[in-house]
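Comments concern the structure below.
Just one protein chain is left out here, and the rest sit where they should.
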Amino acid sequence: MQPIIEFKDVSFSYPNAEQPALKNLSLQIQKGDWVAVIGHNGSGKSTFAKLINYLLIPTSGSITVDGIPVDQEHVYDIRDLVGMVFQNPDNQFVGATVADDVAFGLENRQVPREKMLEIVPDALERVQMNAYAAREPARLSGGQKQRVAIASVLAVEPKVLILDEATSMLDPKGRREMIALVHELKQELGAELTVLSITHDIDEAASADEVVILNDGELMGVDKPEVIFSDAERLRRLGLAVPFAEQLKAKLKARGIKVPETYQTTEGMAEWIWQLHSKM
Amino acid sequence: MAITFKNVGFTYQAGTPFATPALYDVNFNIPDHSFTAVIGHTGSGKSTMVQLLDGLELPTDGEITIGSATITAATKRKTLNGMRHDIGMVFQFPEAQLFEQTVLADVMFGPMNYGMSKAEAEIAAKAALALVQMPESSYEASPFDLSGGQMRRVAIAGVIAMEPEILILDEPTAGLDPAGQADLMALFANLQKERDLTVILITHQMEFVGQYADNVLVFDAGSVVKTGTPAEIFADSDWLRQKQLDVPAATQFSDYLEAKGLPLHGALDLDQLADEIVGLIGGPTHE
Partner (left out) sequence: MSNMILGRYLPGVSWVHRLDARTKFILSMLFIFVIFMANNIYGYLFATAFVALSIIMTGLGFKVFFNGLKPLAMLMLITTFLQLFFMNTGTVLVHWWIFTITTDGVINSVIVFVRFMLIIMFTTILTLTTPPLEVADAMESLMSPLRKIGVPVSELALMVSIALRFVPTLMDEAQSIMNAQRARGVAFNEGGLIQRAKSYVPLLIPLFVNAIKRAIELGDAMEARGYRDGEHRTKFRVLKYTKIDGVAFAAFFIFAIGLFATRFI
């Protein structure tokens, strides 16, 4: 099957930078997957995301989305395929009101007004923001603004949704609600939507289909979360968070307890301790 | 310096049609040299409380005592400027306060405003920069050329250099990566011990509360609804969840096992949890 996103030997340097932000990155992302991209700040995660929809232009190498080359000629086709939600809720809200903001992408695509009048409320409905259609951004919480940003993306029906640390400026409640919302949408759209989430949230990454680790502009690994997260030593070395169960395992091991060698979820770990106790 | 809030109330734009009450009848006591965590969901009044504490706003009702000073609705705003000297404020995203041409000059700015001579300020600034682990090579750099994490450290150094007795941290780790967050929290804990500060930490991250705080204030709907040690606060996780708050992952895990019938008692961090589990299964199992 043709991958939805393909990077072939892609490098990128910011002007005046000593080090390239990405080095010879080759990577395939399969259609319909939920992929988490992790790495410490400055590891090249956001650069990676911005290359996908031609906000940045690779210094060398090539990228395709759904088989279409990402270049000047196809830039608007690519942007129809890729929707992006950024980190700062305030700096991506273009419209004067919630409804206007959702309409912005449609206006750019010259969708007739009658159609917009159908699409906008529909998109807002899907993120449960319909009641706020006439609200100005100053009167919304960060979490609500990010939901509007998702609605704006949904309105143009992209195949790829990129979340560029989209929950990092939200409070825990806002974060949970947003992740739940994207999961719901993913469930609804199935293979029609590929989610690429750049995140520091270990719990979110643990529920992804694939995890990509970037470190100082280099690809350190692509694998299933259970493989990536079982190597707690490597995660620590790369300045990344370690899942709770793995942290506990390390603490128990240090206290002379023999722990399971394979990856454990939090529930799995609880189960293991419970059994150990009941055997006594 | 100890801090006391007595029946404190505050209303934004009081006396206008836009009046919005933000705090009601807030009472608490923060002992000298303690590490106090303030938790509560967004809009519960935490940030407003901090603004009152730093004299950026005056209470509409009640009385605030900080050391020997008292602030009420009748306090003159001008006298507040002097009071602020003892209080170091690290606001959310403090890097937004950087403006000088060099890192060193920016860190010296606060101390000089509060009357230190240039030479004194430079010594204080260099000590603060060393404390936040900024390399000496960065002192003459423009703060705007630094990475986000470094800008954060420089901004924090700018507050520490004023040598405050109380340090207030409003979500100081927001937006940093996990390693950066852990580093910064360790730095604050170390700073509190070394300089014997009173630290007030506003945070959503319960791991840090469990790990560092010896005192917790829970805000809800503009009032303090509970105070206690982290162990006392996290003992009732259902109540916290009602207030839209979490418990540390270790506590959550321990509660889960306790509900399954294991005799565990709400560990606050991983070490405690691991110790309890070891006790439970009767010592090491390695052959």
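Read from first to last, the chains carry the letters A and B; within each, the first residue is number 1.
As a working rule, contacts are C-beta pairs under 8 Å (C-beta built on N, C-alpha and C of every residue); 3 or more make two chains touch, one makes a residue touch a chain.
Note that the coordinates shown come from a computational prediction; the quantities given were computed from them, not determined experimentally.
Chemist: Under the definition given at the start, what are the shown partners of the omitted chain?
Modeler: When the entire complex is considered, the left-out chain reaches A, B.
Chemist: Where the complex has a chain not shown, which of A:D9, A:E73, A:D90 or A:E267 is the residue touching it?
Modeler: The one listed residue touching the chain not shown is A:D90.
Chemist: Which one, A:N16, A:Q72 or A:Q110, makes contact with the chain that was left out?
Modeler: A:Q110
Chemist: Identify the residue among B:N113, B:S147 or B:Q242 that touches the chain left out of the display.
Modeler: B:N113
Chemist: Which one touches the absent chain: B:G9, B:G158 or B:G180?
Modeler: With B:G9, B:G158 or B:G180 as choices, the missing chain is touched by B:G158.
Chemist: I need the residue numbers on chain A that touch the omitted chain, in ascending order.
Modeler: Residues in contact with the chain left out: 50, 53, 55, 76, 79-80, 82-84, 86, 88, 90-97, 99-100, 103-113, 116, 120, 136-138, 152-153, 156.
Chemist: Suppose we count only contacts with the excluded chain; which residues of chain B make the list?
Modeler: Residues touching the hidden chain, for chain B, are 13, 18, 51, 54, 56, 78, 81, 84-85, 87-89, 91-92, 94, 96-99, 109-110, 113-114, 144, 158-159, 162.
One rule holds for everything that comes next: only the chains that are shown with their structure count from here on.
Chemist: Distance-wise, how many Å sit between the C-alpha centres of chain A and chain B, to the nearest whole number?
Modeler: Comparing mean C-alpha positions, chain B is 30 Å from chain A.
Chemist: Can you tell me which positions in chain B touch chain A when the two form their complex?
Modeler: Going through chain B, the ones touching chain A are 41-42, 147-149, 174-180, 204, 244, 246, 249-250, 253, 256-257, 260, 262, 270-271, 273-275, 277-278, 280-287.
Chemist: For the complex, give me every residue of chain A touching chain B.
Modeler: Checking each residue of chain A against chain B gives 40-42, 141, 168-169, 171-174, 200, 202, 239-241, 244, 247-248, 251-252, 254-258, 266, 269-270, 273-274, 276-277, 280.
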